[in-house]
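One protein chain omitted, others in place.
Our next item is chain A:
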Amino acid sequence: MSSNVPDAVGHENIVPDPDGHENTQLDTTGPESTVHEAKLKRRGHSAAGNAARAISSPWASVAAVILAIMWTTPTLGLFITSFRTQEDIQNSGWWTAILRPWFTVKNYEAALFGGSTSLIDYFVNSLVITIPAVIIPLMLAALAAYAIAWTKFPGRNWIFVGIFALQIVPLQVALIPLQQIYNALQLPSFWQVWLSHSIFALPLAVFLLHNFMKDLPAELMEAARVDGAGHNAIFFRVILPLMKPALASFGIFQFLWVWNDLLVALIFAPARANAPLTVRVAEMSGTMGGQWYMLSAGAFISMIVPVAVFLFLQKYFVRGLLSGGLKG
């Protein structure tokens, strides 16, 4: 992991460790404490930082490190396992591999291309499902959010409240009748998943994009109108370019949500021809319960894309989290 990942709220506050160690301690009494103090002064103080220091920093550091280890160990353990041979996994714990490293990518080969799992097919399905399920609701929600924020059709406030309220409807409440509707329309399986994810994303998307849009300065719209621009021109030339951060942050949120979804996929795309990775990996967990060489590789194949998205676009993902209240 790059140590230059912007932190959760978008500040870049990583200081390279002069010793070159990657330690996460909160040492304020070290040799560079003056530098540290200076940085604190520049940034202002924070209640928690002060509290943590005053609680006595050695203990705070120890607690932070223990929590970090507790949160990282499970993933690390399975990750190491996924590169070990079948015999090694059977005969020794993954932690022994740290002392006697012997790694292989055979598990990944077998999981991706082996006849019994062939995760590559499901990987393709995950991509095919996820991309339209992100683009479609974004396009439609942006238009709707603009209509609510900057046009004056009657009842728009009620419609907005209604859409907001729909966030609280659990997916479960809509699933069975939705399946009946799809069957009556004879929609292909991929279409069922795309449509479902789009529908379920709309309330939150409209809500978030509207909140972002209504904060844009009204003078912008006025100026464009004076220049003779209609709603279409304002939406595409003025609003949409300004919306990029909000669209990106919701897009990433939706991407992770769809990629990681199991429920919608189980119901609308259970067959091999169009099931995503989550469905297949969950199935493997049932049928290959103890075969950790397959299961561990399979789990990480299903995680590669979301983790990459997370690492590279963390800033936007977090922005989406912080601006969003509820996810329905």
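The rule is simple: contacts are C-beta pairs under 8 Å (C-beta built on N, C-alpha and C of every residue); 3 or more make two chains touch, one makes a residue touch a chain; residues count from 1.
In this text, contacts and distances are computed from a predicted model.
Visitor: Leaving aside the chains on screen, match the unshown one to its UniProt name from "RNA polymerase sigma-70 factor", "ABC transporter permease", "Acetolactate synthase" or "NADH ubiquinone oxidoreductase, 20 kDa subunit".
Guide: "ABC transporter permease"
Visitor: Pick from A:T85, A:T104 or A:Q314: which residue touches the chain that isn't shown?
Guide: Considering the complete complex, A:Q314 is the one touching the chain left out.
Visitor: Identify the residue among A:N107, A:S196 or A:S249 that touches the chain left out of the display.
Guide: The one listed residue touching the chain not shown is A:S196.
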